[in-house]
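Quick one: this structure, given as structure tokens, is what I'll be asking you about.
One chain of protein is taken out of this complex; the other chains stay put.
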Amino acid sequence: MNTFRKELTFNTPTRRAYLNITPQVHQCVRESGIREGLVLVNAMHITASVFINDDEPGLHQDFEKWLETPAPEKPYSQYRHNGYEDNADAHLKRQVMGREVVVAITGGELDFGPWEQIFYGEFDGRRPKRVLVKIIGE
Amino acid sequence: MNTFRKELTFNTPTRRAYLNITPQVHQCVRESGIREGLVLVNAMHITASVFINDDEPGLHQDFEKWLETPAPEKPYSQYRHNGYEDNADAHLKRQVMGREVVVAITGGELDFGPWEQIFYGEFDGRRPKRVLVKIIGE
Partner (left out) sequence: MNTFRKELTFNTPTRRAYLNITPQVHQCVRESGIREGLVLVNAMHITASVFINDDEPGLHQDFEKWLETPAPEKPYSQYRHNGYEDNADAHLKRQVMGREVVVAITGGELDFGPWEQIFYGEFDGRRPKRVLVKIIGE
């Protein structure tokens, strides 16, 4: 069994953003030399998400609006967590969108359906934050 | 380390449906011959879900009603994604329900609690769609 580990770093200029990180994960699979196995891709921060969905800007605008309804950013005073911080909404949004994805590797490639793309979902950006890529297999 | 891969295909007659796919996943574990490891089961489409919950029809009716509140199917015009499609709600519902499950394999069996069952959640059906089963272990 072989393993591979790499950190990706992102620093978004806006508080919230959706970045397609499929090329970087694909590159990790290539570098690993692993042809059959699993790749774990997870946000290392608890106000961000890694998820799989469509690379379509209209959908990302829908996410932005949709996540504000259950977990609005403001007023900050509505959250107990914000006695310490101003990002409680980001912790909640990340629960809806998920921390991680696990993707199969088959024949040295990400084993994807026709439209699957991996996204980094940032909910409290404007500073460097990391994503972990861990691969195990042979 | 051994690996196993199989695609399952579903074509639901309705736009939304919940199918118990535990028997098919169980069969994959048997076919793989793997006795200790992990099985990844994921929707290969971004408007569908694989999740674990109870096999109880009343609960599935609750899911149907519950998912319509944050992500109603209609009116289609409320979503930016629907400039291209009519299934933005399905992309959102799938985020709540999740893309994938990872289940332990112990002694050649799915290592489940008393009521755990694996479901395929379809949110934009009436066409053939696929689920990936990938197993690694020994």
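Every chain is named by a letter (A and B) in the order it is written, and numbering of its residues begins at 1.
Rule of thumb we're sticking to: a contact is a pair of C-beta atoms (placed from the backbone, for glycine too) under 8 Å apart; a residue touches a chain by one contact, two chains touch by 3 or more.
This structure is a prediction, so every number in the text was calculated from the model and none was measured.
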{"item": "Touch residues of chain A, complete complex, unshown partner", "value": "1, 3, 5, 38, 40, 42-46, 70-71, 79-84, 88, 91-92, 94-96, 98-100, 102, 130, 132, 134, 136"}
{"item": "Contact set of chain B toward the excluded chain (per top definition)", "value": "1, 36-38, 51-54, 56-59, 61-63, 66, 69-70, 96-98, 101-104, 106, 111-116, 136-138"}
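Following the convention adopted for this analysis, only the chains that are shown with their structure count from here on.
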{"item": "Gap in Å, rounded to a whole number, between the CA centres of chain B and chain A", "value": "20"}
